[in-house]
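Every protein chain except one is present and positioned as in the full complex.
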Amino acid sequence: MPPLPPALQPHPDRLFPPDPGVRAIARRLYEAVRELPILSPHGHVDPRVLLDDLPFSDPASLLITPDHYVTRLLHASGVPLEELGVGAGPQPQAQARAVWRRLCANWAVFRATPVRYWFESELAEIFGVTERPSAENADRLYDRISERLRDDEFRPRALFRRFGIEVLATTDDPCDDLSAHSALAADPAWTGRVIPTFRPDRYLEAGRSGWAEAVALLGETTGIDTGTHRGYVRALEERRRYFIAHGAVSADHSHLDVRTEPLPLSEAERIHRAALAGGASEAQTTALRRHMLLEMARMSCEDGLVMTLHPAVRRDHHGPTAARFGPDTGHDIPVRAEFTEALRPLLERYGTHPNLHLVLFTLDETVFSREIAPLAGFYPSVYAGAPWWFLDAPDAIRRYRRAVTETAGFSRTSGFIDDTRAFCSIPARHDMSRRLDCGVLAELVAEHRLDEDEAVETAVELVSVNPRKAFRL
Amino acid sequence: MPPLPPALQPHPDRLFPPDPGVRAIARRLYEAVRELPILSPHGHVDPRVLLDDLPFSDPASLLITPDHYVTRLLHASGVPLEELGVGAGPQPQAQARAVWRRLCANWAVFRATPVRYWFESELAEIFGVTERPSAENADRLYDRISERLRDDEFRPRALFRRFGIEVLATTDDPCDDLSAHSALAADPAWTGRVIPTFRPDRYLEAGRSGWAEAVALLGETTGIDTGTHRGYVRALEERRRYFIAHGAVSADHSHLDVRTEPLPLSEAERIHRAALAGGASEAQTTALRRHMLLEMARMSCEDGLVMTLHPAVRRDHHGPTAARFGPDTGHDIPVRAEFTEALRPLLERYGTHPNLHLVLFTLDETVFSREIAPLAGFYPSVYAGAPWWFLDAPDAIRRYRRAVTETAGFSRTSGFIDDTRAFCSIPARHDMSRRLDCGVLAELVAEHRLDEDEAVETAVELVSVNPRKAFRL
Partner (left out) sequence: MPPLPPALQPHPDRLFPPDPGVRAIARRLYEAVRELPILSPHGHVDPRVLLDDLPFSDPASLLITPDHYVTRLLHASGVPLEELGVGAGPQPQAQARAVWRRLCANWAVFRATPVRYWFESELAEIFGVTERPSAENADRLYDRISERLRDDEFRPRALFRRFGIEVLATTDDPCDDLSAHSALAADPAWTGRVIPTFRPDRYLEAGRSGWAEAVALLGETTGIDTGTHRGYVRALEERRRYFIAHGAVSADHSHLDVRTEPLPLSEAERIHRAALAGGASEAQTTALRRHMLLEMARMSCEDGLVMTLHPAVRRDHHGPTAARFGPDTGHDIPVRAEFTEALRPLLERYGTHPNLHLVLFTLDETVFSREIAPLAGFYPSVYAGAPWWFLDAPDAIRRYRRAVTETAGFSRTSGFIDDTRAFCSIPARHDMSRRLDCGVLAELVAEHRLDEDEAVETAVELVSVNPRKAFRL
């Protein structure tokens, strides 16, 4: 008789500090937050999934293929992206099963990564899997999850309720008609709150291919002549209002840097026209983008959309993979970030404006203590955004708290943002964040740097108050 | 009957690592250093406070208004600086009380910051406060502290003695006549040691407004013609001698970078004259500043003043606040630092000079392991300065020790520097440093990387030997 496969049993104390005294405090703090509703003010779930509420097709298409956190490390481990169904649209069951097998056979490469942690939580707590995945049990697990997915309780809306999500923000193109959001809001059978986010990157990058088409689409969508810079700016303002009318609370920006520099209007106009005609230099289009980021801050002061910045990633680092499989396929690689000098023109103008909320995210940890915490520790408009993407993991989250808190405290941080396109990982991600914050707070209590009543209050605020305040939920 | 307000009781084990075995070691190490006299070789206390020895006026003017560590986080939390009395001179009691209430009502925003820690120590250990501040007890605490401040035992000189300060360095303008220092030294009722520090920044920044006036003042003060570069250099040398004669042991420098580049004397002369005439370019004035930093090192080799560098802060980040409230009002924001290439010309010339002590401080933690520790681990002139400003906090201090020690050991570090303008925080700051160093040393002992007798010796040296050696006290 073969030995039993190793069990998959998320431990009730997982992620708490190992010292027994500290762990006991962490447990008590966690009890105060474990059941609180989830606020997800930034993420990438497709609202149509909730609108249509169709059963998920299969375990691989749900949990592997669309999630570049998962596929990139399999790719690094020698599994070609085509064998994971990346960029190929809906996949037949046989292929989905093959993809699933590849994950299970390579389970070990995820050891000590957050992907492994999230997966374990999802498998155990959502799908009731009790065995550690392996090449041997891959088919058995596939069948079990598939069976569950056919159950009504595993359809998107049922999961949304089960996950305890109070607000879920999506990320949307400024010209999106937001019909999915409207239809959801109008559906009497639906009581959740799903809100769009204004993400205008491609409209602000005059140096990237596709900009002229985007500007034209903006003109068509708004009925405003976007052939002029002035019209283009008006059209963006118009679409922001449209998003706000559909529930949006924030505008998100991800460029290579966050430098902001005002241009004279005449110069902006000149570059706008030159770029539309294909005759603007890289320096000019960069200048225009930096001017527009400043404009976005101005608009935020006027219309109240929270401004979030996610800079300093070299997108599509491996051109051949991007060409074949498209964007967001695992090879966006961070570069150095800089906020102090880059944001100075913006903050000199709007940093103390009562209407501006500016949430700063980074993949470059060096700016946490050097720049973001000092900025959030002076400017009432600035919030230190939660650890993001590669940093959304236990040790990195602890480093974030330790780097930011001593200068900016807890109240100047945004609260957790899951930023995920993996719907089923949402509860595990928020739970991870709560456990880790409780662990950090427990250490402060154990070192007599904070009283336990204060730690409880802070733990609750980080979950329920900070994101509501930073994102005006 | 309302519940008792939460107590304010600094715990005897505060800041020690939570593991019971490690904590027991830390306690033993701390016993060896807790009562040692305070050496404060760099700070910003006004010597007139000690000369005049007048009672402090009120709790807010003593503990809040002049301390940008405190006001900046209140500002970020929505309290305008004018409501904190910043930049407005002496404040009437009613306003001081209102400022104090704002601190107490916002007590929570300081959780887990060092400001909270220092405040707690000061309130409990100096003023005997036993309740955690809040909106409810603000007036009661204000009255209690006010009452204490009227007591002779709470006048500056009495506190100086009570704090156990052996040496206190101030920071002074090169043209200051140091009359406060002279008068103090001549006062037979005064036995403390208060020494000036030569801080020539504004005399070395030919590109900043006010430079020509500073140079003229330097000429008047010394009776040397500073219209020429040669005269200007001689005048600076003269003022350094004057400072040394008044007890100074160090010269402090804080520029945006620490790049040093020699200029031919003729070129320095040319730029000097052009800058005085208002006709020097930014590149030229920057070149002159970099040349002068090298000159300062040369002078240190000649006259023995320890050279300390505190670079890489964008001062007055928010222009409107600087214009209204003045400098040092909470919005100096760090930028990236670089030492390896920048200091090479200086170190190639003077790095092994027996008379040079060069203490390197940073707000950019990335240079601790990458640059400062390797430099201090080779050059006999270089010391790794203590964590400074935003980094003068428990977790940052631990990171500093862990980043520096493995390359440079303990002996190449400067010992603690409080760098404070908050007189009453001096004992708490030094105590924090001692507790943390004992904790780090206890962990080394617990991991069998150091024997306990060595750890005791090291703890004592960090407090009593290193600053004496690095600063030639």
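Letters A and B mark the chains as written, and numbering starts fresh at 1 in each.
Simple rule for what comes next: a residue touches a chain if its C-beta (ideal position, glycine included) is under 8 Å from a C-beta of that chain, and two chains touch if they have at least 3 such contacts.
The model shown is predicted, which means the values in this text are computed figures rather than measured ones.
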Option from A:W100, A:Y117 or A:Y142 whose C-beta touches the chain left out: A:Y117
Using the definition of touch stated at the top, determine which of A:A24, A:A76 or A:A216 touches the missing chain. A:A76
Taking the full complex into account, find the residue in B:G247, B:G351 or B:P427 that is in contact with the omitted chain. B:G351
Would you indicate which residue among B:E338, B:D392 or B:D419 is in contact with the undisplayed chain? B:E338
Counting contacts across the full complex, list the positions on chain A that touch the omitted chain. 6, 10-11, 13-20, 72-73, 75-78, 108-114, 117, 132, 314, 317-321, 330-331, 333-336, 363-366, 390-391, 393-396, 399
Footprint left on chain B by the chain that the document does not show: 19, 21-22, 338, 340-341, 344, 347-348, 351-352, 366, 369-371, 373-380, 382, 402-403, 405-412, 443-444, 446-451, 453-454, 457-458
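We take it that only the chains that are shown with their structure count from here on.
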Could you put a whole-Å number on the gap between the CA centroids of chain A and chain B? 40
